Structures are given as structure tokens and as C-alpha cells.
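All protein chains of the complex are present and in place, except for one that has been dropped.
Let's look at subunit A:
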Amino acid sequence: MNPRGDSTSGSDGAPEPRRKSKKPKYSRFTQQELPACKPLLTPAIVVTTFAFIGIIFIPIGLLSLSASEQVVEIVYQYDTDCIPEQLQNDKVAFIQSSKTNKTCTRTLTVPKNMEGPVHIYYELDNFYQNHRRYVKSRSDKQLRSKASETVTTNCAPEATTSDGSVIVPCGLIAWSLFNDTYSFAVNSKIIEVNKKNIAWQSDKEHKFGSDVYPKNFQMGGLIGGAKLNASIPLSEQEDLIVWMRTAALPRFRKLYGRIETNLAANEQITVTIQNNYNTYSFEGKKNLVLSTTSWIGGKNDFLGTAYLTVGSLCLFLAIGFIILYLLKPRTLGDPSYLSWNRNPDGHY
């Protein structure tokens, strides 16, 4: 049906004036006749898609799983272990007192060959670094440059000292800096821990200024964590930088350092832990983790398992659909499937 209005043109030589046509200008866009591709979901495409997904996913799953299996991990929970027997009843008092001996020496056995670099992490549990008030409590401007030292807008209650001078770095995140330390030895020979380059490069170069030095830090009555060396600029305080990257979940690991050498299987590593950090007030847990990495990162079988599951599910679906199409074939474009042919009494 021609949607266009009629236009009349006066005949040649007639005295009748030519009536102006009111027909709107034709364009494919306004008439909705743009060239289009109209793909159809045929059985071939359905089966091919599922089979394709299955064929791609299963190898990826196997690769991920094998990478994760290659990772060697040692996890040691030391928060309850490192408190002497007699003081187990009042852990909070133990950790808060400055007179108790916080050194804790333990032995870890290497289960399999660990190829360097072996990464050292501290893992905290039940510590909500993702709590809103905690996440907000920092001043990015102050961290970047000395000129913005006094910008402490969101940092309360750790913004200024009692006499009004500004705290650098301010805020709860910096105040609660983790301060346990670890040192390692094998056969009484100390293993060196490389604490350089544990933070992201962009953090060190652009987020934490090289002219910003800690000032009035942890001077208040309530000590939340580590003290900072006031002569080292923030851009080199890598522990602080790593800590300031708030974790997503209440159970998280943060990089402490790396051991560049290999660790042989069945080696006995003596680890000396300074158990300073107070997680006892909120029933948090502390773990020490030594882990190698693969191209996919640390040990996590979930990715590989998920890929294998979805891949095999897709293959089953492909086979299922093949069976369906064989058992109940329907020629495409068969007009007997139109509703007026299926219900011939014409009742719509």
C-alpha cells in the first residue's frame, strides 16, 4: 500500500494553479526501510553455538585448572597459635600491652618444590576494609603532594592531633596499617625478603607523592597499627601503599614481600613472626601465606571448574538439541505451523 499522499499536478496549459504536494520527502530512515540483516535462529546455528562454546570452554577450563594445581601454597594461621598458653584467656590485653613478648617462632614445611619468586602474604579474616566509613576515610589530595597537606576533609577522626596540627597521612585506613613482621630462615640461614615493588607502579609514581613525609602519625592515645618512618617519603612506603588499596571482601590477602630464591620440597622454614596487630578485639584471624604464582595468578580452582562445568553443560545441550531435532523435526518455513492452520476452526 502506497503510504504517500497524492500529489496533483496541473495539466499543461490549464488555467488551474498547480496544487502544492504535501507528500513528505521520502527517506529510507523515516520510512523504516533501512537495509537490515535479519538473522534467523536455525537448528544448525543453535547446535553449532552450543558445541562451539563447549569446545572453547573445556580446554580453557583444563588449562586454568592445571595452572591452579601447579601453584604451591602454604597457609599458616597464627593468631591463636602465637599467644602463649597462659595468656590465652585475655588475648586483647596481651596484644595491647607493650610489655609482653610478641615474638613467635614457628616451623613450616614446604610441601612441594616452590620456584621463586615465592610471594609472601598476610591474610586477614573478618576485617571489613570495605566498610563505607572506612573506605571514605582518606585524603587522596594530601597523599599526593605536600601542598595539600591540610586537606583532611573525610579523615575524621584521624584528621588532626588534639592541638590541631594535621596528621599525614590522615584517615582510618592509614591509621590501621598492618604491623606484623615476618622473617624467614632455613637451616639458620636467613632468607632475604624483597620488599620492593610490592605496590602497583602507578600508585608509587602518581598517587603517593615523593615530597610527602609522615607527620604526627600514630601520636594519639589510641594506636591503630604501624608507625611510619618520618624520613621516608610516602611514595617509598610500600607497605602503606599496599594497605591503602582497600580490599573487596572481609577476608583478604595483601602482598608483604617476595622470596626470590627457590624453596625445595620438604625444607623446614623457620619463620619468626612479630605478632603486633590487634585482631583479637573483633575476633579476626591472621594467616601467613607463602605462595607461588602461575600465569593465572594464585591458587584458585574455581575458574577452571566453572569453565569445565559450563563447557560440558553446553556440550550436553548441543547433544540434547540434536536429539530433539531428530525426534521432533520441523521443516523451517512449514506453513502448517501457522496458528490458523493449527486451529482450523479459526477461533483466534
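Just so we're on the same page, a contact is a pair of C-beta atoms (placed from the backbone, for glycine too) under 8 Å apart; a residue touches a chain by one contact, two chains touch by 3 or more; residues count from 1.
The criterion applied here is as follows: contacts and distances are computed from a predicted model.
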Practice item. Given the choices "NEDD8-activating enzyme E1 regulatory subunit", "Phospholipid-transporting ATPase", "Amidase domain-containing protein" or "RING-type E3 ubiquitin transferase", state the protein name listed in UniProt for the chain not shown. Key: "Phospholipid-transporting ATPase"
Check your understanding: Of the residues listed, A:146, A:195, A:215 or A:251, which one is in contact with the missing chain?
Key -> A:251
Revision key, fill the gap. The missing chain sits against subunit A at residues 1, 3, 5, 22, 32-41, 43, 46, 49, 53, 57, 60, 64, 117, 119, 121, 123, 128-133, 135, 140-141, 144, 198, 200-202, 206-207, 245-255, 258, 291, 293-300, 302-303, 306-307, 310, 313-314, 317, 321, 324-325, 328, 330, 332-335, 337-341, 346, 348
